[in-house]
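Report on one structure; see the data block that follows.
A protein chain is absent from this complex, but the other protein chains hold their places.
For clarity, chains are labelled A, B and C in written order, and residue numbers in each chain start from 1.
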Amino acid sequence: MTYKNEQLHEEKVFKDPVHAYVHVRDRVIWDLIATPEFQRLRRIKQLGTTNITFHGAEHSRFNHSLGVYEIVRRIIYNFQGRPHWNNDQRLLCMCAALLHDLGHGPFSHSFEKVFKLDHEYFTQQIILGDTYVNKVLERVSPGFAQEVADVIAKTHSDKLVVSLISSQIDADRMDYLLRDAYYTGVSYGHFDMERILRVMRPIEDQVVIKSSGMHAVEDYIMSRYQMYWQVYFHPVTRSAEVILTKILHRAKQLYESNYQFKLQPTHFLTFFSGDVSLEEYLKLDESVVHYYFQLWQEEEDEILRDLCERFMNRRLFKYVEFNPNKQIGDLMRLIQLFKDAGIDSDYYLVVDSSSDLPYDFYRPGEEEERLPIHLVMPNGTLKELSRHSDIVEAISGKKRTDHKLYFPKDMIYAIQDEEIKQDIIGILFSKERI
Amino acid sequence: MTYKNEQLHEEKVFKDPVHAYVHVRDRVIWDLIATPEFQRLRRIKQLGTTNITFHGAEHSRFNHSLGVYEIVRRIIYNFQGRPHWNNDQRLLCMCAALLHDLGHGPFSHSFEKVFKLDHEYFTQQIILGDTYVNKVLERVSPGFAQEVADVIAKTHSDKLVVSLISSQIDADRMDYLLRDAYYTGVSYGHFDMERILRVMRPIEDQVVIKSSGMHAVEDYIMSRYQMYWQVYFHPVTRSAEVILTKILHRAKQLYESNYQFKLQPTHFLTFFSGDVSLEEYLKLDESVVHYYFQLWQEEEDEILRDLCERFMNRRLFKYVEFNPNKQIGDLMRLIQLFKDAGIDSDYYLVVDSSSDLPYDFYRPGEEEERLPIHLVMPNGTLKELSRHSDIVEAISGKKRTDHKLYFPKDMIYAIQDEEIKQDIIGILFSKERI
Amino acid sequence: MTYKNEQLHEEKVFKDPVHAYVHVRDRVIWDLIATPEFQRLRRIKQLGTTNITFHGAEHSRFNHSLGVYEIVRRIIYNFQGRPHWNNDQRLLCMCAALLHDLGHGPFSHSFEKVFKLDHEYFTQQIILGDTYVNKVLERVSPGFAQEVADVIAKTHSDKLVVSLISSQIDADRMDYLLRDAYYTGVSYGHFDMERILRVMRPIEDQVVIKSSGMHAVEDYIMSRYQMYWQVYFHPVTRSAEVILTKILHRAKQLYESNYQFKLQPTHFLTFFSGDVSLEEYLKLDESVVHYYFQLWQEEEDEILRDLCERFMNRRLFKYVEFNPNKQIGDLMRLIQLFKDAGIDSDYYLVVDSSSDLPYDFYRPGEEEERLPIHLVMPNGTLKELSRHSDIVEAISGKKRTDHKLYFPKDMIYAIQDEEIKQDIIGILFSKERI
Partner (left out) sequence: MTYKNEQLHEEKVFKDPVHAYVHVRDRVIWDLIATPEFQRLRRIKQLGTTNITFHGAEHSRFNHSLGVYEIVRRIIYNFQGRPHWNNDQRLLCMCAALLHDLGHGPFSHSFEKVFKLDHEYFTQQIILGDTYVNKVLERVSPGFAQEVADVIAKTHSDKLVVSLISSQIDADRMDYLLRDAYYTGVSYGHFDMERILRVMRPIEDQVVIKSSGMHAVEDYIMSRYQMYWQVYFHPVTRSAEVILTKILHRAKQLYESNYQFKLQPTHFLTFFSGDVSLEEYLKLDESVVHYYFQLWQEEEDEILRDLCERFMNRRLFKYVEFNPNKQIGDLMRLIQLFKDAGIDSDYYLVVDSSSDLPYDFYRPGEEEERLPIHLVMPNGTLKELSRHSDIVEAISGKKRTDHKLYFPKDMIYAIQDEEIKQDIIGILFSKERI
């Protein structure tokens, strides 16, 4: 028996509130979970700042990664013996599922934006670099790590395997919807995953859905839609995100202007300079970020200090609806008024936009090509989902965007100059904004 | 309208996975939640190292504190208009419920043990000291903070109020059982809280239970029993706890022996010296601990480095059953053998004992006097629970203790001297230990 | 204290799997539940033949009626003290909620169709006639029964009260979606009712929804849509319904042709003759129907016997898709072929159509005027739901209809004449029907 096929002496299970149990029989999977790079995901929250709004959402990416693995394990279990399914790809699928989020850092969204990083790049680095994860994978067979990396990068030649991990109805999305709904406690996000797993069928280049399961898929897409607007894009969460982003900006700017930090921000230096090594990247977990933000509450720089204090103690920015097409003049005015009042609008007046495309059919050549979901009809033909489902057709390809303008209400009310203050308040609040 | 009675313009709710919603109408409660001292609880896990075993258990003390508040709010709501209930105590009860865990630090159990701290002392300090929390409470009325502190300390003269917060069936216990069961995903820990709330009755000096609700209380006590043995005392969790404790011991010892840390452990200094100020205490959250443990993975000292690496990457100690009455000789032998092998048994051979008393009736004069649960019978008389319930009687007052011996299996198997190695292995594993 | 205001000595509760508890404090409600006319609802299934497909769906209309009452009780509880809400209408709302389905008989849909009955007419009769229910209501105040009847008939002058009981988001619909989902076990049908109750607001002539709760309402409408297509219109359930309808037709036809039943079908006589008295109507519960169907399995008449045997033992008709616009020729051919084969196509070849309109805005003058759901915006204006929700807009007013052709496959395969048999099979199965 090779390492590739090695089974644990006895099946191990993790108690999981979403899938009841996560089952591990393969030595490879067990060993991957035990690597420091994978254990590190325990110190990175799945939903970043969402717990500021939904206090239950404190679960980590470790939690989610196990869940994605478990779903893929169950899908493959159902696939065994079916035409088109090559069971030699079993371990590849499960490893890719387990490791797909490995490159995430803390508060990825903000860090990637400010420091021009890409978690997918780091996922590749961790899998292919000098890491424990790489060693485990290469023990399977030379080149296996590269295969796993290719599946995650969607460049692997086996399109069926890729679609298991990345499609509009993949194990990743199914797990995060169910898991995030569970931890936040919202009633959206539920759908009949067991049913979807039962109607998934492998064909040569993708996973398709038996048409009798269409309604379960509709339900899944609606769940996704609701979770985006009710949870992921919640305006209060975005307020914390806005502040976080501004903290990173400020720290970088201070660094670039040779500001003397009370304690040298060692962990951040390569992020500031734009030359992050894998080793440095792996050290930066959420604890480290919190540690610095706590320190920075006592920094000399007033803006950095204030923003950190806001973030750590949840003194968030308020927001109003903002229409970028009609209100650009208002925004210009506000920037001037902030300047007059001595408030730095770069940090204290922020337009944030969120947008989501709940489902789309294939539009070749567009920025991000999305593989559509195909139903397989009783007569064996394929049909793109939105052509069969009224509900999905109705929302298909419709991007919805929400713009908000964020600002510190307390600072504005504290402006000494009564006229400036009233002008700002007038612009922000007195209009009919619905 | 005074601050004491001030209601929010509109009721605020927190979505909570356990209680559906946490409702806040009182300005005082809202303001307490917004204080930095309370927000800090977001950065302290409710169950310390339990997430090492049950990955779902990543919820914070913030989460739990809101839950306890909500339960007390509902109890009081039911009490309104009942004899013996003085609704003037409403705000006092709710504040005490919300703040009862305020003094917890990260991994309280280990920190308290190593540094001789007491979270209850710090709860008092935070409520009575120069804090945001104190300011909010004193705005209610001068002396109100002291009242809240007294309720939490169980010294308040209103015994009914005290028993709401601290008894063998209080809001604290009900919340943590339900919440910890929810986040870990175990099926133990569930009981019909709504039913218990419906059968609670205030009398002059305590909360009692209508006898028709006895079975729900039995179920609650069984849940508690199961959660202790299945979750809280899980041997793998205790392994992480053992390592954590040893890290703190080692760091303290190094400090005392004037070891030069690569980075001065500023946050820990007063803990080492035994003179922790409130300000220092409040700064030490879980992020800070993790930050240092990460740094210490690169320390010169081999023991500190190894233990931190184990803790952060989940390379835990293994364990065997240990009977302190019969096996003290084995333990002595092992200590000698470890010494011979060059392994410091102070850090690498640890007996850990857990014990629980699921319920007890009143035993005056004993170490910790426990208030029994009283049933109120149809004819109005009181009856102590264990006299009416066979199940409770069966487990009442029976302390159960579990002893385990922890050690690093990998180190032992790496011992060069084959004889010593086999001797150690022989003692640890070859006996029938069941 | 009058009977109208009389409270029970102690609140009574019913344990309910959907709402946890149903709470009763009012003597009037308690007395209504105890009437024989209301207890009779225990012997009528909420979902008629659905348990043939979803075996869990065995719950009764009694079950559902308590649930609707409970929801209205909670809505009213939230309304207390709000502008536009007249708490004098409290008891009226709760009685109407409890009694709104009182006139349902067993398998209402089929009975109403075959015997030209109307359960709403009987609801009125029971409330206004010489019944226990009427006596209880008239004790509240003379004319109160008429008021309750008017609310249920939607003719009451208080439009706000009417909209609580009958609208596109009323207590009836919320209860049946949640309840039917619970008992069938499907994952559709769930939505956050607690949230919807929190955002309901009374205005002068209707209940409206705070716009911040729009997503919960979207979720409710999607649940409704899914339950209709996944559960209520399930083709297997409809097969049982088709057979049931044909049994009633056959029995009526036999009666009209002076057929001698082995046992005189006493309970059915007035149904056959079209002159059902209230007393007769109340006697006909599901047990009685089952009793006769069991007897009729031993009748002389072959068709009645066969259909009853099919219904009782679940030997259902099979079905194929049927397009009434394109396939009328096929249907004509089949009727002729059935005749040739000696099978009575009146009973053994049935087109069944189901259609649903998940939500509609107001279209004055149309057959059934539906009151739209209105959102109340932050600035106080009202906005019709589909104008604010993309999802609802997408499905608003879109009636979807499904046609199926039902037949006994076993009978067809048993046709002796091979040519006729193959012709029938050819028409039914050989086409591409997707």
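Rule of thumb we're sticking to: a contact is a pair of C-beta atoms (placed from the backbone, for glycine too) under 8 Å apart; a residue touches a chain by one contact, two chains touch by 3 or more.
Since this is a predicted model, take the numbers as computed values, not measurements.
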{"item": "Contact residue for the chain not shown (choose from B:80, B:157, B:379 or B:416)", "value": "B:379"}
{"item": "Residue among B:176, B:191 or B:261 that touches the chain left out of view", "value": "B:191"}
{"item": "Sole residue of C:3, C:77 or C:291 that reaches the chain not shown, by the stated touch rule", "value": "C:291"}
{"item": "Missing-chain contacts mapped onto subunit B", "value": "186-188, 190-192, 195, 211, 215, 218-219, 222, 225-226, 229-230, 377-379, 381, 390-391, 393-395, 398, 400, 432-434"}
{"item": "Absent chain, residues of subunit A that touch it", "value": "13, 20-21, 194, 198"}
{"item": "Where the unshown chain meets subunit C, residue by residue", "value": "14-18, 20, 34-36, 39, 42-43, 51, 54-56, 58-60, 62-63, 66, 182-186, 283, 285-291, 294, 312-315"}
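Operating definition for what follows: only the chains that are shown with their structure count from here on.
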{"item": "Type of subunit A:subunit C copy interface by residue overlap (half), same or different", "value": "same"}
{"item": "Relative orientation of copies subunit A and subunit B, as a Cα rotation angle in degrees, nearest 5", "value": "180"}
{"item": "Distance between the centres, which are taken as Cα means, of subunit C and subunit B, whole angstrom", "value": "52"}
{"item": "Intercentroid distance (Cα basis), subunit B paired with subunit A, Å", "value": "32"}
{"item": "Whole-Å gap separating subunit A and subunit C, where each centre is the average of the chain's CA atoms", "value": "44"}
{"item": "Per-residue multi-chain contacts in subunit A, two or more chains", "value": "186"}
